[in-house]
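Removed: one protein chain of the complex. Kept in place: all other protein chains.
Chain IDs A and B follow the sequence of writing; residue 1 opens each chain.
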Amino acid sequence: MQPPAPGGHAPENPLVSLVDAHMHFGAVRALDGVSLTISPGECLGLIGHNGAGKSTAVNVINGGLTPTGGAVEYTLPDGSRATGAAARAAGIRSVFQELSLCPNLTVEENLRIPQHDLWGPGWRRIARKRIAKALDEVFPGHRIKPGMTVGGLTLAERQMVEIATGFAEATEPARLVILDEPTSSLDASIAHQLLDYVRGFCARGGAVIFISHMLGEVFEVATRIDVMKDGRITQSRPVAEFTQQGLIDAMGHVASVEATTAIREDAATRIGEEVLRTDEGLSARRGEIVGLAGLAGHGQAEALARFFMGRSSGPRHSSHPDVVFVAGDRARDGVMPLWSILRNLTLTHLPALTRRSIVDRAAEKVLGADWKRRIGIRTDDILNPILSLSGGNQQKVLFARSLASSAPIVVMDDPMRGVDVGTKREAYDMIRFEASAGRTFLWYSTETEEICQCDRVFVFRNGRISAELTGDQINEENILAASFEMQESTA
Amino acid sequence: MTDTVISTLSQTHRRPWFWAFVASTAAFGATLLLTEGRGGGELLSAALTFAAFSAIVGIGQMFVITLGPGNVDLSIPATMTLAGTLSLKFMGGDAALILPGLGVALAVGLGAGTANYLLIRFLRIPPIIATLSASFLYQSLAIWSNRGLRIKPPSILADFTTGATLGVPNVAIVGLLIAVIAWIILERSIYGRWLSAVGQNARAARLSGVPVQLMFAATFIGSAVLASLTGYLLASFSGGAALNMGTEYLLISIAVVVIGGCSIAGGYSNVPGIWGGALLMFLIVSMLNSYGLGAGVRLIMTGTIIIAIVAAAAGKESSA
Partner (left out) sequence: MNGNYRILLPVLSLAVLMAAVFYLQPRAMSYFGLNLLFNLAVPIALATIAQMMIIMVNDIDLSVGTFVSFVACVTATFLNDAPLIGAAILAASILAYAGLGALIHMRQLPAIVVTLGMSFVWAGLAVLILPSPGGAAPAWIRTLMTVKPPLVPMAIVASVGIAALTHLLIMRSSTGTLLRGVGGNTRAVLRAGWSVTRLKAGAYALAGFFGVLSGMSLVGLTTSADANIALRYTLLSIAGVILGGGEFTGGRISPVGAVIGALTLALAGSFLSFMRLSPDWQIGAQGAILILVLAVRLVFSRRSARVEG
């Protein structure tokens, strides 16, 4: 991979500059006057809540969207300036949050998709060489072969391939690589390899835009941090001028320490007899909030799915559910895209609203209105399509779908994924309220802050439970310790 | 009250089935234009009769297609033939056996639908292939039991299927009754909700407590039972079962679902559109016939109209 020649551009010649960019989708102002520049050698950490406009900004920079106002200007490798559809020629690459590989193709074949020059006899050999080299450089010690079919790789390996594709050699060498949540599926050591590589890449004159929820990573790798909020950049300073707490404050984050203690305080009175125990050792008592922790992809979601499927089959389940499920991957596991908010909300509880097979639509509306008020779904009409809601509000509907039922056990598969802080706090309150009313929660979460709110925590490693923590044992240190292999010898 | 009537009227043209009925009326009018208004009653009665057969199988196919992408019942023609053949053979022209004969036909549908479902569920064969392979077996059974004999239906049954009550063909009355029941199931019952949920996202439906496998079984069995009922009626109507009696209903059953404004991607369908599509399919053919166009042109026009309707419907969706 050829790093761009340092000194090829004067520092006053940024790779990309956005000048007062506006992007409106109907009434929604996704970008509301954003100006930013990225120069060679820079690693820009872009942070902000979901919906702050990061993805839109990135899509404007890489040419995926044309801004409705303002300008985007690129510097081409020959030093000339260009606007319009010049992102590719300017050597700008994007690694997206949702995976953009073709699972039916091999690793080397996937390089053919972004690299238009790969054709003619011998293209396959060149592709193999380029992707292997990129993988070796970014993730030394990886075990990915260029001939492997992507569909057969683990989630982490796919993300590694995607990142390597972003940095791989091509006729237009990568000069600015945009990494949108690149480490979401990677474990800590692999993530570190990436951070090391990014630092080197920038030192050699490349530029990176690094978007991550993991503030630690941003601090480690960024040279400058831009904070986005409501479609604007509210702060832009060298990394040294920020502290973690300062950053959190800048984003409008409120630490939820009080909530944590509040939840656990009443645990003694709330928790009753044991209501579930699985073969693999998962157990929970009535009114208890049980967390499933550990690194992403270590079997937590599968354990939940197995438990749910096992307890929810049989003819009587639909009318008297024993367990209900709150999906985190909304598009895949939760939302019915053609339906209204109301129909989405009442789906699980529907049998109780049915007389002689006919749905009582008046009762359904009453239930919908009741939950709309209780959890504050932001819409003027509950008959609006579900897709008219923001992600966080869609998630609330999915919560309501499950909680409206009478099921004593609620299974939650990382339900706060991509949800803003306000909604999160409301959801925590709701969970606490329902737990004190006697419901049991099985809660898989990738965020330590959430896990720390649980009464009991099972840490998963390699598909098995590696530790059970209760009460004061539940803290970040213990969870991390149980998540990583190094504890093997002492355990 | 008046407000709701007005808003209902102004909403009507947005209903997915609206255009099927508009086109049907146009085809009907164009045909009558040629005959200067004569024979309108006969044409309408023929249209209702033949559309009823298409509508009944079309409703079964609609439920299957609503289950989501890849779900199509290709065994409808074979099931129709098998049910028609076996039930007529069983009745042997004996008027006392009309109801048991109907039972035989429906039992064939029940068996075929169950077999289809079992192949899909336990051999995990994609529905298109499963119903296709199974239909070969049903067709063979029909050939074997038919032996080239054409057994006449009991004359009462033949009279019923070709007759009319208060001017409405009896077959059409059966078809309309089934449509009403299907409408209630789809729009008002919990099964319609569950069906739509499965069609939109089967995984999410399962995780929300919807009995997905039950819906699959019921839908495929329902489709086969409706096909077998059509086979029974059609064989009685046309004076005996023929081995190719179902052939044209494969394409028609899919076409009426699409023309009626149901989503081929699943999760969204409507019953009135099935009748609209069925009427349109018949009226187009009779219109082209009355204009003296040959089979070739008729086929080309039919195909072009199907594509035009789908293209127009897609345009509306994307602009909405």
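Keep in mind that, in the parts below, contacts are C-beta pairs under 8 Å (C-beta built on N, C-alpha and C of every residue); 3 or more make two chains touch, one makes a residue touch a chain.
Note that the structure is predicted; figures quoted are calculated from it, not measured.
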| item | value |
| --- | --- |
| Full-complex contact with the absent chain, from B:S54, B:Q200, B:N270 or B:T302 | B:T302 |
| Hidden-chain contact residue, picked from the options A:A71, A:I113 or A:A240 | A:I113 |
| Hidden partner interface residues of chain A, rising order | 64, 88, 96, 100-105, 109-110, 112-114, 116, 118-120, 123-124, 147-149, 151-152, 305, 309 |
| Residue numbers in chain B that touch the chain omitted from display | 69-70, 72, 74, 119, 123-126, 128-130, 132-137, 139-141, 143-144, 251, 254-255, 258, 264-265, 294-307, 310-311, 314-315, 318 |
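Assume only the chains that are shown with their structure count from here on.
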| item | value |
| --- | --- |
| Mean-CA-position distance for chain B and chain A (Å) | 45 |
| Residue numbers on chain A that touch chain B, as the complex places them | 308, 312, 315, 317-318, 321, 324-325, 327, 332-339, 343, 347-348, 350-351, 354, 357-359, 401, 405 |
| Contact footprint of chain A on chain B as seen in their complex | 184, 188-191, 193-194, 196-197, 200-201, 203-205, 207-211, 214, 263, 267-268 |
